[in-house]
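As you look at this complex, bear in mind that one protein chain is not there, while each of the others sits in place.
In this document, chain identifiers A, B, C and D correspond to the written order of the chains, with residue numbering beginning at 1 in each.
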Amino acid sequence: MVISPIHYVAIPLLVAFLIPLVAKIGKNWARILPGLTLAYLNFVSVYLMTKVQETGIISESVGGWDAPVGINLVFSPLSGLLVSLITGIGFLVWLYSYQFKNVEKNESQKYFTLLLMLITGANGVILTGDIFNMFVFMEITAISAYALTAFYRHRNGAEAAFKYLLIGSLASTFMLLAIMLLYAQVGTLNMADIASKMDQVSSGMKVTIFILFLTGFGIEAEMFPLNGWAPDAYTEAPGPIGAVFASAVVKAGVYAMARVVFTLFGYGDSPVEILIIMGVITMAIAEFSAFRQEKLKRMLAYSSIGQMGLVIAAFGLGTKAGVFAALFIMVNHALIKSLLFLSGTYMVYHSKEKLIAELNGMAKELPVTAALFAFGALAIAGFPPFSGFWSKVYFLIAAADQKMVFLIIMVLLVTTVEVLYYFKVINRMYFHKPEMELEYRRPSTNALISMFVLTAVILWISFFPDTVMGYIDAAANDLVNRAGYINLVLNR
Amino acid sequence: MNSLVIMLLIYFAGAILVYAANKFSAVLRDVIVVLAGLLPVALFFSIPAFEAFQFRIAGFDLFWDLGSLAYIFEALVVVVGAASLVYAISYMKGKKNLGYFYMNFFLSLGSMTGILMSQDLISFFIFWEIMTWSSYFIVVFNGYKTNKIGLTYIFFSALGAYAMLTAIVMINTQTGSTMWNDFFIAFAGMSSHYQLLISILFIFGFGVKAAMMPLHIWAADAYSHSPMAYTATFSGVLSKMGVYGLALVMIKLALVSNHFVFSQVIAWLGAVTAALATIYALIQKDIRKLLAYSSVAQLGYIITGIAVGTAMSFMAGIYLAVLHGLFKAALFMVAGAVEKQAGTTDMHKLRALIRKMPLTFITAMVAIIALAGIPPLGGFVGKWMLYESLIGSNHYFLVIVIFFSSTAAFLYAYRFLYGIFLGQEEEEFAHVKEAPLMMLIPMLFFTVLLIVTGTFPGIILGPVANAMNHGMGFRGVQWEMSVLTNVYGDSIHLSVISTIVVVVFIVFALFLILKGRKGTRYVTTKDIANSGEPVRPEDNYHFALDFYKPFERAMAPLYRFKMSEIYGNISDGLVSFFQFTRRLYSGNGQTYVYYVLLFIVILLVFSNQLINR
Amino acid sequence: MKKYVAVVLLLFFGYYLLLSFLQLDFGRADERMAVSKDYLHESVATNKVANVITSIVVNFRGFDTLGEVTVLFLASTALASILYRRNKPGVKVPKERILTSASHLLHIGAKVLFPISIVLGAYIFIHGHLTPGGGFQGGAVIATGVLLMILSYRKFHVNHNIVSWVESIAGIAFVAIGFTGLIFGTSFLENVFPVGTLNALMSGGAIPLIYIAVGFKVGAELIGLLDNILLNNKELKQ
Amino acid sequence: MNIQDFINFLVYGTAIFLIIGGLYAVLTKKYLTKIVIGLSIMDAGINLLLIAIGYTYKGTAPIFSPAVEGKTVTMVDPVPQALVLTAIVIGFGVTAVALSLVIRLYRHHNTLCIDNIKNLKW
Partner (left out) sequence: MMGDIWMTLLGVLVTTLLAFVTGMFYMGASRKITARVQNRVGPPIYQNFLDLIKLQAKDTAIHHGWMQLLGPAFLMVSAVGSLMFIPVLNKGLFFENFTADGDIIFLLYLMVFGSLGMALGAGQTGNPNSAIGVTRGLTQMVGFEIPWVMAIVALILQYHTTNIAEILEAQHRSGVWSMFANPYAFIAALLAAFGMFRYSPFDIVGAPAELASGPVSENGGKFLGTMMSSHAVFAFVKLVLYVDLFMGGADNLVELVIKTFGLYLIPLTYGMVNPRYRTEQAVRYFYGWPTLFGIIAILYAVFY
């Protein structure tokens, strides 16, 4: 059996269906199996990433029918990069939660199934070359996300999940409407095919479709004002799931948005200034709100939204440099925000309210976790020499090339706010005296390992950015090169 | 291997090693601190010329080389850094988290070295930011109370750094290169609003670190609240990185000649900084705070000197920068020694330590004389050159403002010495001993250095002139070992001056000491002529409260102007705005649905505009 | 106030949406068909499946269907996860439904209709490639039968073990058929089985097989969902 | 207004009315169950719309049953029908999850009124 992109979807599905069966054999298998799957998928990532660098885009058709008749999966440098990233983080999150869920053994089966499906859904969104298929995978992602948000009974998860579901349903409605209109115009659902027939669509219709897509994907991509679900969901979901939200769900949304803008419509054809404007507004509002947060995970959630705003704005620049910057930020954000969520979770483990104020003096009790959190904060705020800096510089350069001085200044001012609130947390951890007896929980070994792996990767990117920049560059090329994508998928 | 890289490596490896060593043994840690502190000094002064080093990372060319101007500042970094580290060993004894402290200390030293050797903007910025956060981590070292101070510091630093980053990316766009040199060359060809924007951004960025007027409010608190061992470096050297940057930008971009008004504004900002910081310095009751404000004031002189931009004023600015590094380091060390030995730095509490800590007093006195710019010590040379150059280049009102602040500086200079060392003795401080040897060595080292530079400023002026002739674009800058000459051709001979002062002083000192020496005995300062009523043991007539009340009353309008209040209002406004944005997330799912619908409806309504783009 | 805002917004939204859709003439889909023509042709020519929709759902766009099945699976997992309650040790929660007992008429009627609906459901999904209907529809019919039983008998219990076994095995079967395509052919879900002749029961290769698996899966899934929602919600009574 | 336009208006209008009607419920109704019902109505509207765009005048179901063998028939577009199947199932799944969340919320707060369920703010 040849290793091909379909493994990203088919194998986890197989495993997901298997889990109820193996759970009957031994409860532990329900926990181990997803991990093994994710480990295998990581291997697939490595294999395919090397392959795609040599041979170019891999387009695999499903069901024996070539595009546009059948559905196809496209493993391009872009989708490959994101899929590898998501799978990698998925594995680390699995590793992290392996012990985490020990207390509730019965539920661990569901937790890991949902986690696996969340990652599979995100991977599917990114890999698929078919717009309706993308919608289906978006729904898979969304439903797993709803369920995971409401996972803990003793929290307000259900409330958060309900809001998420409310807005998520709206997202799928808009997506479907857009797909419908598009199908009625061009009679096909394959993205490459649609893209090649896009000139048949009248410009008024195009804008409507674009707006519908923008809203639909904007909800998943946490664009303001569509991101009401995000803070609640991040806060109430189990800690590591926050990491997956930040690195998988949102990334899938942003990817979909970028695909629609760049491939479906073509950059010049769509009103993308909206992206810049909305991106900056998103970033500003989110970072401002984060500044006033009292809860740690909520603050991280807003920070995540802020970063996504930056990414959206970067995509909106539309140049290769902008896309490159956006992808670089996405990669960094996925890694660093995951680290922050993973380490932050342990710091508020026993706290009921999970307030930042309860972190006072936490560094004394959890030196390693606190240090990793502080490191993550420095990195995401873009302090050199850590990796966040490189991506930020590339974003600024891309913006400067487009002569958008206002954008640069806006972004940097907002970043200052970001710096402030992260340092507020660090200050509390390190320099405040605890007001009461601290209840804390030491991270288990596997959690530590996964955090250390993340840290090592971030450090690697920090000091040897060139090693990943090649991949990102290829990905950026892939996204910008619309004709190449169309021709390759349609075998022209 | 490249000696620049080795120096950098020593600092950064020192940072990691010292952190690791702290876990094992305190002695090992101290040994590493001293070694990694002194090794760069030896290396720096033993190597005649540094070769350049170049490599590529993340698509940027990084190019390291030590320019002639940077050489001066680098000397300051290694010397003051090493002295502070030696000092720190005694000073920090018995405190917690020393590994953390030394790590950040070395990181900031290393990053300063990096800044100075960076010939390209990217590595310049990287090192700049490392410097920022490593110094931030030391500012908050003392814990809880420093929280807000640290945040103010990091806020302004981040603003400044990002302003710089904006300028850097704009330069990259404009010139396609991130080298300082390419930028200097291409600058003249840019359109004038780009020129202005880039220079403003740069000056904003450097101005923060150099504590220039509206951006200075972090400085006093940050200087005074970090551990004194670090403040010696922080205020003495780290702030000079801003000066270094300003020097590069102001001079190399020819802002002085091409944007005259602009350079005037900066010069005036510097002067106003000096004046205001001085009058605030003299009402402080904490010696650390006094010194901190004094640092801001001194930086004001330096900025003015650089911004005026004539050969002599520039020389004065750089000279003052170096000298300020030396005497302010000495003064903060004195403050640290007092803090360590007497347990307080509050001048309302401190009393008459002169007999307990004579060597510390001598250091303090020499450094204060240098600070006040009184001949024959080094500070005078800088002040003299500054005045002469300002008058000589027709900045006559500027010189008045500078003169005002430097006269007012006598007030706090006196208060510093009096508040700590003089006045009536008090039982509470009877047990106080002289500072330990490890603290005295660096302090006395600076004392000697300050005395020497007073007579032979050429030691510093030589490299400065060299830098100005080779690299800064000045032509034919002259210097002599101990003669200063102004633009009118009048000169003063420092060796003569020193001789006269010293001879006269010694003659009369001998007279006063020796005349009737046998019959004179020491009595405590409680035994004073107080209208025939001796001071009782429980009384203390020490004068410390409202020391300069008359001055405050005279200058009341100036004291009413508080920059921190303006910033306070701005930040209050911002915080309530943040609170508003936060409340957009009302927690009601339906509201969010409204948002979504509103968003899409607005876009749809404007869809026609979107087509016609 | 809020309502008026909502009405205004919705009217705007509806207006613009309608404006877009009015450009598509109703009943003129034939003018717009592009890929569909391929489907209509290939379904008969290659797959030998009379019901083109089945052909699309299971073969051409089979990947979507896999996704759909997964959505259902996820929904049931999610439901179980969301509604799961940890039993306090020693406290036995009675497995009773909240519903009141149904009338005698319903008892008898349900008993009669239950086997019929099962058989009908099975028929629908087995003949999915020939007649309208298929796995989803069949599964839904089966689930309806079970729902009928649940509504009429308070103590009617679905064996969870069986449901989850059926669910899993059907799902695995679907993916496994997909993998056969990958192993014996070129791609996942490829129809590598002999396709037979058009309009025969044994035609269409893997398509009826998949649809049968889907039928089982959907049926089991829906039963599980219903059971989960209705079971164990004692508080609802108060 | 010719007859075609009128039909367009009628068909799409009905479907879109369902969508905005569902949305109206989502926006203004205070009870979780009603909101879920609103979502379902919205789904129904979408599905209707999806089916509508695939319709061809005088088209038959796209089944090549023996009845149509050999004749030339117009068939309706099969793709929207396949899509609507998927959409329905997904809608069902989402509704199920929504209902389960409603149950959870009821257990937790003992109310279904959205105004009383506001633990998460800002």
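Structure notes:
In the analysis below, a residue touches a chain if its C-beta (ideal position, glycine included) is under 8 Å from a C-beta of that chain, and two chains touch if they have at least 3 such contacts.
What you see is a predicted model, and the numbers here were worked out from it, not measured in a lab.
Looking at the complete complex, one finds that the omitted chain is in touch with B. Touch with the chain that is not drawn comes from one residue among B:Val33, B:Val338 or B:Ala408, which is B:Ala408.
Although one chain is not drawn, the whole complex shows that of B:Ala52, B:Ile528 or B:Leu574 it is B:Ile528 that touches it. From the options B:Val504, B:Val575 or B:Val605, the residue with contact to the unseen chain in the full assembly is B:Val504.
Considering the whole complex, the residue from B:Leu197, B:Leu422 or B:Val477 that touches the absent chain is B:Leu422. The residue touching the chain not shown here, chosen from B:Ile391, B:Ile441, B:Val477 or B:Met563, is B:Ile391.
Those residues of chain B that touch the chain absent from the view are 352, 354-355, 365, 372-375, 380, 383-384, 387-388, 391, 394, 396-397, 399-400, 403-404, 407-408, 410-411, 413-414, 417-418, 421-425, 486, 488-493, 496-497, 500-501, 504-505, 508-509, 511-513, 515-516, 519-531, 541-543, 547-548, 550-551, 553-555.
One rule holds in what follows: only the chains that are shown with their structure count from here on.
C-beta contact counts were set side by side for A-C and B-D; A-C has more.
For this pair, chain B with chain D, the centres built from the Cα atoms lie 69 Å apart. Centroids built from CA atoms put chain C at 73 Å from chain B. Shared interface positions of chain B, i.e. residues touching 2 or more other chains, are given as 582, 585, 587, 589-590, 593-594, 597-598, 600, 604, 607. For chain D, the set of residues that touch two or more other chains comprises 19, 23, 26-28, 35, 49, 53, 79-80, 83, 86, 90, 93-94, 97, 101, 104, 119-120, 122.
For chain C in complex with chain D, the touching residues are 2-3, 6-7, 9-11, 13-14, 17-18, 21-22, 24-30, 32-33, 35-36, 39-40, 43-44, 50-53, 56-57, 61, 64-65, 67-68, 71-72, 74-76, 78-79, 82-83, 130-132, 136, 198-199, 218, 225, 228-229, 233, 235-236, 238. By the touch criterion stated above, chain A contacts chain C in their complex at residues 1, 4, 6, 9-10, 13-14, 16-21, 60-65, 68-71, 104, 106-107, 110-111, 113-114, 117, 124, 128, 130, 132-133, 136-137, 139-140, 143-144, 146-147, 150-151, 153, 158, 161, 177, 181, 184-190, 193, 197, 202, 204-205, 208. Across the complex, chain A meets chain D through its residues 132, 136, 139, 142-143, 146-147, 150, 153, 156, 158-163, 165-166, 168-170, 172-173, 176-177, 179-180, 183-184, 189, 232, 235-236, 289, 292-293.
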